[in-house]
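Excluded from the complex is one protein chain; the other protein chains are retained at their positions.
Order as written gives the chain letters A, B and C; numbering starts at 1 within each chain.
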Amino acid sequence: MLKYAMIGGGPGAFVGAVHRNALALNGQAELVAGCFSRDLDKTRATGAELGLDEDRLYATPEELARLEGGDIDFAVVVTSNEAHYPNVKACLENNIHVMCDKPFTHTSAQAGELVRLARERDLLLGVTYTYAGYPMVRQMREMIARGDIGEIRFVNAEYPQGWLAELLEATGHVQAGWRADPARSGGTLSLGDVGSHIEYLVPHVTGLTLTRLAARLDSLVEGRTLDDNGVVLTEYDSGARGVYWYSQAATGTVNGLRLRVFGDKGGLEWFQEDQDHLRFMPLNEPPRILVRGPADLLPGAMPYSHTPAGHPEGWLMAFANIYRAFCDTLITGAVVDFPTGGDGLRGVRFIEACLESSRRDAAWVNMG
Amino acid sequence: MLKYAMIGGGPGAFVGAVHRNALALNGQAELVAGCFSRDLDKTRATGAELGLDEDRLYATPEELARLEGGDIDFAVVVTSNEAHYPNVKACLENNIHVMCDKPFTHTSAQAGELVRLARERDLLLGVTYTYAGYPMVRQMREMIARGDIGEIRFVNAEYPQGWLAELLEATGHVQAGWRADPARSGGTLSLGDVGSHIEYLVPHVTGLTLTRLAARLDSLVEGRTLDDNGVVLTEYDSGARGVYWYSQAATGTVNGLRLRVFGDKGGLEWFQEDQDHLRFMPLNEPPRILVRGPADLLPGAMPYSHTPAGHPEGWLMAFANIYRAFCDTLITGAVVDFPTGGDGLRGVRFIEACLESSRRDAAWVNMG
Amino acid sequence: MLKYAMIGGGPGAFVGAVHRNALALNGQAELVAGCFSRDLDKTRATGAELGLDEDRLYATPEELARLEGGDIDFAVVVTSNEAHYPNVKACLENNIHVMCDKPFTHTSAQAGELVRLARERDLLLGVTYTYAGYPMVRQMREMIARGDIGEIRFVNAEYPQGWLAELLEATGHVQAGWRADPARSGGTLSLGDVGSHIEYLVPHVTGLTLTRLAARLDSLVEGRTLDDNGVVLTEYDSGARGVYWYSQAATGTVNGLRLRVFGDKGGLEWFQEDQDHLRFMPLNEPPRILVRGPADLLPGAMPYSHTPAGHPEGWLMAFANIYRAFCDTLITGAVVDFPTGGDGLRGVRFIEACLESSRRDAAWVNMG
Partner (left out) sequence: MLKYAMIGGGPGAFVGAVHRNALALNGQAELVAGCFSRDLDKTRATGAELGLDEDRLYATPEELARLEGGDIDFAVVVTSNEAHYPNVKACLENNIHVMCDKPFTHTSAQAGELVRLARERDLLLGVTYTYAGYPMVRQMREMIARGDIGEIRFVNAEYPQGWLAELLEATGHVQAGWRADPARSGGTLSLGDVGSHIEYLVPHVTGLTLTRLAARLDSLVEGRTLDDNGVVLTEYDSGARGVYWYSQAATGTVNGLRLRVFGDKGGLEWFQEDQDHLRFMPLNEPPRILVRGPADLLPGAMPYSHTPAGHPEGWLMAFANIYRAFCDTLITGAVVDFPTGGDGLRGVRFIEACLESSRRDAAWVNMG
């Protein structure tokens, strides 16, 4: 059993519990230490609740990293965005493998530094782009790699949410508050929060590399200063084209991540709110509804599926699948496929490029 | 019973029969004359099939217009796009009301001239943007006008088709052939064919006026010179924003026109392939599925609905509803709401602006 | 152009206009005479509205039948149920082909007599089971006949509506009133109104013959005497089994006719409110969504489809397809497939058997 420490995830922090549950579900790693909050009392309260030894509860992430270095297998960083960089750095500098929540860091310089650090010290550095853990997302990737839809021509990826259709950040709403605060979220609201998932998934699923983009970021809700909506025109190395739309002000939508990929031999469509199905549209044939389960999944997607077809596997199991790949890599040494710091760096560069494009009235920006 | 003549719609022309069936369904107008083809023999064959008098079959549209001027109530122009302008002009010059297929003309100069001509002579000039005839589209318009979703913030309109995912125009396919021929279709393939429907519907439904756009037109299928896909960033007079996506190369999609409108009090979503339902998403309440029929429709939408709820009304009945409004205007003199030449002119200007923007690498173009 | 007379379908009668529109849509037959009501003034009002000659408007169906016998090609009987028998009889006795609304007659003795009469005089006698006119229903029939789902094992057919979830017949509601009046509807409310559609469709689509049934008819709404809901256990000649459920008290449902057929090689599912799609579930393969249109339809189903895929064809076009088959038979002499008086007779026997079974506490009743 691996041993891990958690940084962040104290009282009221929803996502910390998700990371812990995902790891519990896999049964590969046990939480042994934590710095759950900047407030040691809160850390102690959470630690007690989770049954941790008091002497493995720390006042600061740096202290945790320094003292736990030799005793834990990895650390999980789930603080709010602005603290990702120093916390991950502290861990890496103490030779601790790290899994970090997304989006990765505020600047690509920070992200680049962390990636370099991990590489130099031969440490695993992961970023939890959850949706890549869904079996049907993996199935898309496998099918595209196998050529099932031929050469990709166009990608339409969208991620509308509606929960910020009101100015919640003005009401004392915690989740909305830090996301809408530029100092804490890093200059974007919804682009970092939901747009970043699109950015990760498209190349993950298609194998395409983004070459340039033109973005218009919108602040649709009166009184909001950061973006709560945006559209990005994209072009890829192969000549393929695309469009991304993300929003947190799309009134009445819930968590509508949808990927549509069109190739010269077929199309694929996946909708996160119907996570266990994948619509496959071969050219000139009726569309087929693939179902998560042994009958329809390719071998590369099967390890992401755990219960029989028709017994829905939800978001937490997608989360767990990301951790399983990370832990398998730790355990076996073999490189298993999970979202890395390099992916996180690419994501931060995407955000920077979108911000630049939008400042210049949706002018094109070339990607590295 | 009104009397009408048809120009175009001869052997093999699918859409001519649709116009005739729509008019037959309404029972308001009777076909009495025609010039169905440039080939008089073909016109005679179609005329015989439809039971028309031989002496009311004409070799040229001009002849028809000149000789039928006093005897018919209106003419229907359903030729391929490049002939819309001269044919409509001939009718108007002979004081004949006209309904013309869409897209309207090749250039805005032509469209403007026709609109002026109709205005000067006090003639009705309609353009068959079919989808405005669907009861649930009308319902959207009525609900938005009433304020059901509050002030509009964002519009996402898309219209993917997949039937041109192969280079059909190289195979002798008739429908693909003229659409892909710049001389006949007017410089765009899919923008005119399907994108134009989005252009018409968005202001029709929302009441918004487009102020500027940035468009990237794509030729996704190898060997194709005109656009078969495109994305348009839009901005409206109220400050609202939007994005349009149209395609005829979206492999595996069928006729996927979808309108999503998000306001500060709610959202609305309509999908053409599920035409009799409308998803209404009031802020902070569960979404409701409105069904075409007396129980759910507002008074302004009810005249577009003819059969009980749950008995699907299809595309042909939407078509018929457009004609019903046109004929009601002719019969009663009262101005009933149907898509006009002015709308057609606006549509041509939109196409021109998109072409210009796309030529300039998706630069912004201001609309009149 | 065929000529026809209509019996019934006067002011306020919804379904008369549907029959006329369906025939108008096909363009094969012209209405020339009518007895639209038992009240001659009402017949004259409707006749004037429809542009008929005054001398071809009749006070009684018998008079119409006697005087129009030689001048019309067929008659359409769309009166309320109790008058089907005498009106159809009058037509047949005057050598007029007849299309009659469903359900056919009150008793199987009446239905048998009409069928005999038509056979003796070599007359066409049709019954408008509308749903058989849908292209995807026809597609089901063709696929099953071809063996696409193998030998059928089980049929689940249901038809829930919700519009009689309140005691509308006590409020003066016309449509509810005659349906709930035993003297006019013939001893059943919903079994005749909607259950009869299931009864027709199952053998039409599957080719199975019903051998016995056990039925429980329910009166779910307080104060109602006739059935507004029912369940029928069925067994067929091949050994296949089934269950039917119909209702008009299923609160919140609309017009939910759904057919599911399971064979040893696959399954098929069709839902009337999504009429243009058919779910085909081959054994051990992902389900496919067939779309109405040339790409997916078998040759035997293609004549039922008129517009391109993705342009919905609704209920009225299904109705028109039934009439097209009837008129094609009249015109060509070749026997085209439409629902006949023999089918209507079988339907009345089914109703009688269900009533008998239900009276005997859902005991089994053998069919002919």
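Simple rule for what comes next: a residue touches a chain if its C-beta (ideal position, glycine included) is under 8 Å from a C-beta of that chain, and two chains touch if they have at least 3 such contacts.
The structure displayed is predicted, hence computed values, not measured ones.
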Response to the item:
Touch assignment to the omitted chain, from A:A48, A:A145, A:A170 or A:V254, lands on A:V254
Worksheet entry | Sole contact to the chain not displayed, among C:Q139, C:N229 or C:T340 | C:N229
Practice prompt. Specify the residue from the set C:E93, C:E166 or C:D337 that touches the hidden chain.
Written response: C:E166
Worksheet item: Which listed residue (A:G51, A:G70, A:G333 or A:G368) would be found touching the missing chain in the intact complex?
Response: A:G51
Worksheet, complete the sentence: Per the whole complex, from B:D218, B:D296, B:E313 or B:D328 the residue touching the absent chain is B:D296
Practice prompt. Using the touch definition up top, pick the residue from C:K42, C:R66, C:R121 or C:R216 that touches the left-out chain.
Written response: C:R216
Worksheet item: When the complex is taken as a whole, what residues of chain B touch the one chain not shown?
Response: 280, 284-291, 295-296
Fill in: Residue ranges of chain C at the interface with the undisplayed chain
149, 153-154, 156, 158, 160, 162, 165-166, 214, 216, 218, 220-221, 229, 231, 233, 241, 243, 245, 247, 249-253, 260, 262-267, 281-283, 287, 361-362, 364
Practice prompt. Can you list, in ascending order, the chain A residues touching the missing chain?
Written response: 1, 14, 18, 21, 24-25, 27, 51, 161, 254-256, 272-276, 291, 293, 306-317
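In the analysis below, only the chains that are shown with their structure count from here on.
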Practice prompt. Would you mind pulling out the distance in Å between where the CA atoms of chain A average out and where those of chain C do?
Written response: 55
Item to complete: Calculate how many whole Å lie between the centre of chain A and the centre of chain B, each centre taken as the average of the chain's C-alpha atoms.
Response: 42
Discussion item. So the centre of each chain is just the mean of its C-alpha atoms; given that, what is the distance between chain B and chain C in Å?
Written reply: 35
Fill in: Residues within chain A bordering two or more other chains
287
